[in-house]
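Have a look at the structure below before the remarks.
Every protein chain of the complex appears in place save one, which is left out.
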Amino acid sequence: MPTFAIKPDKPIPVAVLGATGAVGQRFVQLLDGHPWFQPVALAGSERAIGQTYAQACRWLLPTPMPAWAAEMIVVPHDPEAIEARIAFSALPASAAFELEPAFARSGFAVCSNASAFRNAADVPLVLPEVNPDHTSLIETQRRQRGWKGFIVTNPNCTLTGLTIVLKALLDRFGVERLLVVSMQAVSGAGYPGIASLDILGNVIPFIDGEEDKIESEPRKILGSLQEGTIQPANLQISAHANRVPVLDGHLVCLSVQLSQEARLEDVAQALSSFQAPSISRHLPSAPETPIRLMEKPDRPQPRLDLMSGNGMTTVVGRLRPDPLLGWKMAILSHNTIRGAAGASIYNAELLVQQGYIA
Amino acid sequence: MPTFAIKPDKPIPVAVLGATGAVGQRFVQLLDGHPWFQPVALAGSERAIGQTYAQACRWLLPTPMPAWAAEMIVVPHDPEAIEARIAFSALPASAAFELEPAFARSGFAVCSNASAFRNAADVPLVLPEVNPDHTSLIETQRRQRGWKGFIVTNPNCTLTGLTIVLKALLDRFGVERLLVVSMQAVSGAGYPGIASLDILGNVIPFIDGEEDKIESEPRKILGSLQEGTIQPANLQISAHANRVPVLDGHLVCLSVQLSQEARLEDVAQALSSFQAPSISRHLPSAPETPIRLMEKPDRPQPRLDLMSGNGMTTVVGRLRPDPLLGWKMAILSHNTIRGAAGASIYNAELLVQQGYIA
Amino acid sequence: MPTFAIKPDKPIPVAVLGATGAVGQRFVQLLDGHPWFQPVALAGSERAIGQTYAQACRWLLPTPMPAWAAEMIVVPHDPEAIEARIAFSALPASAAFELEPAFARSGFAVCSNASAFRNAADVPLVLPEVNPDHTSLIETQRRQRGWKGFIVTNPNCTLTGLTIVLKALLDRFGVERLLVVSMQAVSGAGYPGIASLDILGNVIPFIDGEEDKIESEPRKILGSLQEGTIQPANLQISAHANRVPVLDGHLVCLSVQLSQEARLEDVAQALSSFQAPSISRHLPSAPETPIRLMEKPDRPQPRLDLMSGNGMTTVVGRLRPDPLLGWKMAILSHNTIRGAAGASIYNAELLVQQGYIA
Partner (left out) sequence: MPTFAIKPDKPIPVAVLGATGAVGQRFVQLLDGHPWFQPVALAGSERAIGQTYAQACRWLLPTPMPAWAAEMIVVPHDPEAIEARIAFSALPASAAFELEPAFARSGFAVCSNASAFRNAADVPLVLPEVNPDHTSLIETQRRQRGWKGFIVTNPNCTLTGLTIVLKALLDRFGVERLLVVSMQAVSGAGYPGIASLDILGNVIPFIDGEEDKIESEPRKILGSLQEGTIQPANLQISAHANRVPVLDGHLVCLSVQLSQEARLEDVAQALSSFQAPSISRHLPSAPETPIRLMEKPDRPQPRLDLMSGNGMTTVVGRLRPDPLLGWKMAILSHNTIRGAAGASIYNAELLVQQGYIA
């Protein structure tokens, strides 16, 4: 079992698609100083092309825009004109439908945060802590679609932490059913996204399309790969999605029914000792602790716990019995790091490690 | 069946206990211009006694302090020195344990928002829309305790709207089990209550003692009175309680399993056509519509819908099937009006109507 | 001196231009039940035309949409097709430039909240408490432009309360110079307006064009009408404009140098005893007290004091000496009522009273 990741021989050139948006900015921030990946192109929409990134982008992050990015000229989403190996996609779903296949066809490894292809049968929906083996769908995908490259997706931000927790529970006890209520940050809606008049001092009990994703995507991620197709996990999921006046960090209340009886200390131990599969464990973006279990009764909180493991750790608290389903807990996950840009980058690292990106 | 409430012959003198606190202020606001009740005493803690209410009270409401209240001198919590018929209690639980019995012993009808006696077997826990008959426990209470007066309580703010919804469902379909996730306003914690450093841009997934109340109080309220004792309703309830940066208004996500199959339109109809029992229906604080069912997909929202029915209407939205329990919805209720001061006043009106307060 | 306003014989039909936006909604709310004006047309943009107002409008106010408005069909901004006497304009400046003259030409009394014509030499910029006589510019305007109707404007929301305060000081002591720092609510930017990602837990020290308006408009309003033109008041004004995470209510810190020495009690008295000119004093929208002077050291606050006088009263607090300019104070004014829709309606009432609208 390796205890180190095998580094690529030389930096791998990467592009960011949809680089000026909220998630695109996170890609730029997280790629700054990345040990394996070297950003060579920032692609943007019509309006932005030809400007420097500094001019084109309304930078929303509290750390300064990296100097290398500020001076880059924003280029069109043209796979022929971009010389890179990986295309990180922060595109909106509608644009992704068209552009991601074009990049994959041209030979790019498209690591996408968009929802466009998450449900396609031949597109892996991957969390390196959970289902690194699903990347073998790439073969099928290439064969069926005749692409030189491929698309690998990461899940919706809200269910990322949740699915990692489910994996830890599934491996140890089995999971039957779960009910999830999310309280989601405004950054999940991009920029300009939610109007301040709608959310200041308010809660909105609805996020378009979100509940469907929460109820379906974990089943694919936790599914098993059989003869080149994914058999979805047999899980019943019900979700309520809410928007709250928080900048970053999706908090989720989970009630879950396990397949077998368990003691509190066993459930706690299953969570806090959870490890990613060894191939994913030593990658640059891998958090030291995939799941951090907090004991203080009023945690996790977005403001205090969000940056655990540089925003890549899933933070769990309030583990306690549930009179209805057996167990309940609160789960916090950084929606634009672990749930978006960080997820795509972590996936790309996995693909390098697996030899899909040379 | 009466279509009007029978008014008392003359104004009934009332006192507010704990009048300077956040809920006490709501009592003062709601009693201003009340057609039946005339505030004659505002009682406060040591620090406040002897000052005018305007001096003693840091008024937190956006409507001006009523002029009659501003000039009242705050008096001690002394049942012998207060000449009133009803004592509205906005006391904290610890003070209520001691003071409410003293007032009841002296002959006061104590209409209490405190949690101190909600679980006592001989103390009615009443919502006029749900269980007006439970007030007959007063007989038992007086007999057992030898009091001239009595204590009637209203439930915790978070479960008030929820319980009214459950009543509507129970009557029509039966209810088996439910899972509740609350997103509660800071005013529910009183003043000064939640520190701004704790809640600005944050969610706290914990409210001390709240989940226990949500899991137990509805069972008492929805229970049946048999031979002078209450048989709790046979309901399984699981709750997650969260604090969100909202000023007023508790929003609750409910997943519920009914005892029988139902169509969406039937569930909708059961909610929107729900009526309080006739004795409660025409009281001054009774909202015209106990439950308002909204169809817009992103409602109810605290900021927009909180003051429905002057803050006495329970607002329901997002009614839809739940793959796990059958039905889900969002419920909004004003925590310091319908869930606190307004609840006590509505109870007092019921007690007048029933002849317990003459 | 009249102590009552002379009512019009019968309801005056009015239209709202730009009715679906944030200020348009305030017009609809404030016109609901107005004793003199009867809304007969709600005009909207291309997208909204032909729908009911309920369908076309994302209602942002916490009081319900008036039933009469909900059912009205939104009509185009066509002066020929609308049969009304007054056109209340909630149009954005760019649309107002084109549409308001069209309505004025057709004979409408255009009472406009838009900035488009505020600086035109022949267009009155009016606050009924301050300069009701400026409406006589209407004669010049009609003559010069050959219009059957006319345009009367009200000032920018931020300086409305400020200018009323300046009027009270000017009349008594004279005013030389002032420095103004505003902290403005997000509703001032309309809907969707400010993105939540920009303002949650933040302050933005910039509002495009706002400082220019604050530095110029009060000079016109406080100016004197001489031979058909306005001689701007000789005032030096400096402004800093900031956006803060508040829903409604612009708070302004004012430092001001008077033309003569004064005692604190005299300044206080000049403010609290200020009265609108008698012609403006008894109109339906006139607040009983134009300026409310608060003595508590931490007031006024948007959350607590905004609705003074139904949102039409200017609330002043923290009056104290300023070591630099002589006097300082804090001024609160409701930006979408006194500073926008309420201002236009109050102006229309004045025009009725003056006989400009028959």
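Residue numbering begins at 1 within each chain, and the chains themselves are lettered A, B and C in the order written.
Keep in mind that, in the parts below, contacts are C-beta pairs under 8 Å (C-beta built on N, C-alpha and C of every residue); 3 or more make two chains touch, one makes a residue touch a chain.
These numbers come from a predicted model, not from an experiment.
Summary of contacts with the chain left out: across C:Gln51, C:Asn202, C:Ser259 or C:Gln354, the touching residue is C:Asn202. Of the candidate positions C:Gly161, C:Gly223, C:Pro287 or C:Gly317, contact with the hidden chain is made by C:Gly317.
Of the listed residues B:Gly18, B:Gly223, B:Pro245 or B:Gly339, the one in contact with the hidden chain in the full complex is B:Pro245. Remark: the omitted chain is touched by one listed residue; of C:Pro79, C:Pro155, C:Pro302 or C:Gly339 this is C:Pro302.
Taking the whole complex into account, chain A touches the unshown chain at residues 59-64, 200-201, 247, 303-308. Considering the complete assembly, chain C touches the hidden chain via residues 177-179, 181, 183, 200-206, 208, 215, 236-238, 240, 242, 244-247, 251, 253, 255, 297-304, 317-318, 322-325, 328, 330.
Panel shows chain B; residues 22, 60, 186-187, 191-201, 245-247 of it touch the chain omitted from the view.
The rule is short, and it goes like this: only the chains that are shown with their structure count from here on.
Of all chains present, the one whose mean CA position sits nearest the global mean of protein CA atoms is B. The geometric centre of chain A is 48 Å away from that of chain C, both derived from CA atoms. The residues of chain B that reach two or more other chains are 200-201, 247, 303-304, listed in rising order.
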